[in-house]
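Every protein chain of the complex appears in place save one, which is left out.
Let's look at chain A:
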Amino acid sequence: MSATAKQARQRRKFWGGFGYHAFGIGAALFFFAPFAWTGLASLRTGSEAQQPPLPPWPTNSISFDTYAVLDTFGAGVWQHIFNSTIVALATVVLTVIVSLLAGYGFSRYRFPLKNVFFVLIIATLMIPFQSILTPLFIILAKLGLNNSLVGLVLVYVTLQLPFSVFMMRNAFDAVPREIEEAARIDGARDLKLLIKVLLPLVMPGVATVAIFAFLNSWNEFLAALILLSDNQKYTLPVLMTAVRAGRLGAINWGAVQAGVMVMTIPCLVVFLILQRYYMRGLMAGAVK
């Protein structure tokens, strides 16, 4: 090959790579910008927070005033973080346990009307949950669970389950039956089989279910607003409406930005912890 042709090829390769990476970086910045904006704006001092939004970063000095202001709303921000964390974690744990067992059952056992039940569960996805809020409220009231975090968790788990069961059934369907049979011959039964052999294989499904359960329960607003009536028990989204509504007609935009940060960071953390299970092709090498 001549030297010029070689050079031309290298140049093409360089510009190809350059375009590829430039586009990638551009797209990443595009998605990162709102987070950066909010994060920087939340670090402005109290007086600066009330000024026009541009530039969005602190010009004088960095301060955590806005976070302190946030703490003056409701029962104090820590209480609401605590409420939200409890609700989200309980929702995740319950959803994962129930959908793991249900998904396994739907995938592996034969029982009458199995497909009918499954379709019924999936069909509930089509019901807009706003339309059943009133009956839910009445049911919880009858159970003595209105205005309680336990009641809220039960509602969230119920709303989360159709998608989660569907997800877990697919995850179990993808696990070759022979692996389970080999484990049974090796003496693993029931819960031991499920936890030691199958759970690691359906981990991508579990991670997906957990992420969705966490995000949806952490961010859910309407049901929390309607079912909770006690200031002490509000979750973060309900607190945020109070912050956003402002006091005496004045909205503290700094506190709003700080609240958004407080709500966003846990979601990012959960996603970053669980995302590696998406990437890993665990099934590779199990069977041909």
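Basically, a contact is a pair of C-beta atoms (placed from the backbone, for glycine too) under 8 Å apart; a residue touches a chain by one contact, two chains touch by 3 or more; residues count from 1.
Criterion: contacts and distances are computed from a predicted model.
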Protein that the absent chain corresponds to, by UniProt name, given "Response regulator", "Extradiol ring-cleavage dioxygenase", "ABC transporter ATP-binding protein" or "Aspartyl/glutamyl-tRNA(Asn/Gln) amidotransferase subunit C": "ABC transporter ATP-binding protein"
Sole contact to the chain not displayed, among A:Ile86, A:Leu101, A:Val197 or A:Ala242: A:Val197
Contact partner of the left-out chain, one of A:Pro52, A:Pro112, A:Gly187 or A:Gly249: A:Gly187
Touching residues on chain A - with respect to the absent chain: 176, 178-179, 181-189, 192, 197, 200-201, 281-288
